[in-house]
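Only one protein chain is missing; all other protein chains are in place.
Now for chain A:
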Amino acid sequence: MEYVVITFLCLGILLYFLLGGADFGAGIIELFTSTKNRSRTRKTMYQAIGPVWEANHMWLIIAIVILFVGFPHIYTTMSVYLHIPLLIMLIGIIARGTAFVFRHYDAIKDDMQWLYNRIFRYSSFVTPLFLGIIAGSVISGHIDTNAKDFQSAYIYSWLNWFSISVGLFTVALCGFLAAIYLIGETEDAHDKRRFIKKAEYMNIAAVVFGAMVFIAAQLDKIPLVDWVFKNPVGLTAIILASLSLILLWYFLIKGKTQILRVLAGFQVTMILVAISYAHFPNFIRLKNGDAISLFETIGPQKTIYSLGLALLLGSILILPFLGYLFYKFKKKEE
């Protein structure tokens, strides 16, 4: 049963990245769209994510509940030492989620829209940035459980070049995913070209920030290169990710939007696998060289058993219903 629980944890994080991340990306795209095209982008985006909006963000809840029920030590270590970035991320989630709904459901469309839009765009950028910072910090080895002063316990745990690079890389990936997804949401040739352009920029940004992650890791003595290039699974994953990128641009020219989405999702999945597989089941790396492992800190047996059962039963109810939702509101393409 512990494998079931861990699988769901990974699945939750992955799906939040692919679906929630694309939602963030849509806001990022809007942020980097020139004023004259913004309302068109907004409209396309709303059609794309409106119906599945709330559902996409449930994956975060699933992941966090699994963490605090099944792996309380990991949950509380993160809560204590990454308090500040978690807080900023939460403010981003609150601001973004409400602004998105408010701007659509304000019965009078006036100057208030300006405010909602601003909040939505900036929080779309800040939230994945801090999600990335948190993810980077967890594996950076900067979390110091023996720290004596405030800065080293609560600030330097996340404020370092590696974490920030991962944060920026996350933002670029989200933007990339969203741009790829959005290409298929519009019929208009001009808009299609705009989104393709955005996907190109985001791709370049991802490559630049990705390089930054490796440089920062090298400077920080984080064995990222070993994880990715010296581990067979990591290496395979990164090769597959690169291949899918080439294929992706090929199909982009061909205009096969459905395949594009699958490839983009696959590519991001492979990147996540490449980064995390080598140090699995270690979840948090600490400054003193120790690591907090999933298996060593797993909750009591009965808890894991009932949690796994709840997740399995839940997915029987959720997945078909969710699948039908996507099918019903997304089938119009091609």
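Convention: a residue touches a chain if its C-beta (ideal position, glycine included) is under 8 Å from a C-beta of that chain, and two chains touch if they have at least 3 such contacts; residues count from 1.
As a convention for this text, contacts and distances are computed from a predicted model.
Think of the chain that is not pictured: of "Peptide/nickel transport system ATP-binding protein", "4Fe-4S ferredoxin-type domain-containing protein", "Cytochrome bd-I ubiquinol oxidase subunit 1 apoprotein" or "Branched-chain amino acid ABC transporter permease", UniProt labels it "Cytochrome bd-I ubiquinol oxidase subunit 1 apoprotein". When the missing chain is restored to the complex, the residue among A:94, A:225 or A:246 that touches it is A:94. Residue-wise, the contact with the chain that is not shown comes from A:68, picked out of A:68, A:161 or A:277.
The hidden chain makes contact, of the residues A:31, A:55, A:215 or A:243, with A:55.
Set against the missing chain, the residues A:7, A:258, A:288 or A:306 yield one that touches it, A:306.
Hidden from this view is one chain, which touches chain A at 50-55, 57-58, 60-62, 64-66, 68-70, 72-73, 75-76, 78-80, 83, 86-87, 90-91, 93-95, 97-98, 100-102, 105-108, 150, 153-154, 299-300, 302-303, 306-307, 310-311, 313-314, 317-318, 321-322, 325, 328-329.
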